[in-house]
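A protein chain is absent from this complex, but the other protein chains hold their places.
Our next item is subunit A:
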Amino acid sequence: MSLTNERIQQRLTEKFGDVLTGFEEPFGMLTFTAQKDYNLKVMQFLFDDEELRFRFLTDITAVHYPERKGEELCVVYHLHNFVDNVRLRLKVYTPVASPKVFTATSLYESANWMERETYDFFGVDFVGHPNLIRVLNVDEMTYFPMRKEFPLEDPMRTDKDDEMFGRGGHF
């Protein structure tokens, strides 16, 4: 009997109640949001629970939504249960003014560099990380380049009007 998304949701809701919200299944992958201070508790539960067994961390990354005031940065975890072959996606929103979430390095060794990369590009401060320094960019860098306030091209260019072609200049 393999693990279904409904069962995972039921199990998580039993344990955490209102802490977890926004359950959905885009393209079959269970996705939900945890309150900011609960990311590690939820992951610990997913790791330890004998039924859920999400013991492989596939990926950590972040997304910047400048228009969501008070929760601009979204840290996204992809977890994988190898036994039942189920994946899920856990999201945590945090304000860009003080982007603090708990580190997952105590659960997964692989979280170390993934969190350093997320810090490097988005400035997410992983509380409790053993060595939170930049990994791909130079140490002297003073900003977090993947945030949306850094446009890739000069927005003042006049020879090219993006309004005509899909997304307008809201960078």
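One rule holds for everything that comes next: contacts are C-beta pairs under 8 Å (C-beta built on N, C-alpha and C of every residue); 3 or more make two chains touch, one makes a residue touch a chain; residues count from 1.
Quick note on the criterion: contacts and distances are computed from a predicted model.
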Absent chain [UniProt protein name; select from "Acetyltransferase component of pyruvate dehydrogenase complex", "Alpha-E domain-containing protein", "NADH-quinone oxidoreductase subunit D" or "Sugar ABC transporter substrate-binding protein"]: "NADH-quinone oxidoreductase subunit D"
Footprint left on subunit A by the chain that the document does not show: 26-27, 29, 31, 55-59, 61, 63-64, 76, 78, 82, 85, 87, 89, 108-110, 112-114, 117, 121, 134-138, 145-146, 150, 152-153, 165-167
